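Notes follow once the structure below has been shown.
Note that one protein chain of the assembly has been removed; the remaining protein chains are unaltered in position.
And now, subunit A:
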């Protein structure tokens, strides 16, 4: 029932999207597709596109939410990007989920679809030696339809605005630190997904209200079927079976991570701007907390922060798992 509701909603919201560049006729049956919403992320896009092209993504779908920094034009010029634009409310499109559900329904049926934000870098086991299609082929052969990748907040050492980010640069050169072991997990009985909180945001920005700390569980990679729908961001989806990305009998399923490079020099500005727009989840409380904290305590680094090396380090730390893939 609920799944139908989200799909009908996505159907209604389709009118808000105006195509700017539609290159979907290039898509071949075996292509891996990427879906994203963006607003004024021009500075990040060159690296983002390069990162995912190298990984083996064949086609990008963007919903541009009223950018003013020229990023819409930039995207429209890319040979492997289809982009739609909208001036409608991000909040009323349930933070972009309705828009993406519509595009997924239209274009992703039968494809592996990766749904990520421009500040999220996807990482999976063996990503340094095997392309993304090795993973999706293996998932296909194992009859697995969805793949978990927890959000791992990355941050610089020192003040967030200390190292200016240049366009095209690998954000991990600056934001190369993370929290290794302070995540708390609960099961969400309604959708069957895990609800994970923790990391530097819970530790610093939400220290006095940890229950409100943002959710970090994500299921960004799905062998899409037009009957599927994301519910709340990519935290969970329907039908419920797709949320069963974890093992309950002691074993480990394979999983990856989304390196979240939100905390760059661009952050303070963004936080203030987003606060003004009031378009974010939970009455934008996340951004209220950021704006407050950023003003007086902008160093997320502590002496137990871990410096990022590679995926093997993250697997040894228990943040992701090879599962059965060897």
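The definition used in the following text is that contacts are C-beta pairs under 8 Å (C-beta built on N, C-alpha and C of every residue); 3 or more make two chains touch, one makes a residue touch a chain; residues count from 1.
Quick note on the criterion: contacts and distances are computed from a predicted model.
Novice: What protein name does the UniProt record of the undisplayed chain give, "Peptide O-xylosyltransferase", "Putative multiple sugar transport system ATP-binding protein", "Stage 0 sporulation protein KD" or "Galactofuranose ABC transporter, permease protein YjfF"?
Specialist: For the chain not displayed, UniProt's protein name is "Peptide O-xylosyltransferase".
Novice: Of the residues A:73, A:89 or A:133, I need the one that contacts the missing chain.
Specialist: For the chain that is not drawn, the touching residue is A:133.
Novice: Quick one: say which of A:115, A:255 or A:268 touches the chain that got left out.
Specialist: A:255
Novice: List every residue of subunit A that touches the chain not included in the displayed model.
Specialist: Looking at subunit A, the ones touching the missing chain are residues 126, 129-131, 133-134, 137-138, 141-142, 148-150, 179-187, 194, 196, 198, 200, 202-203, 207-211, 217, 245-255, 302-306, 318-326.
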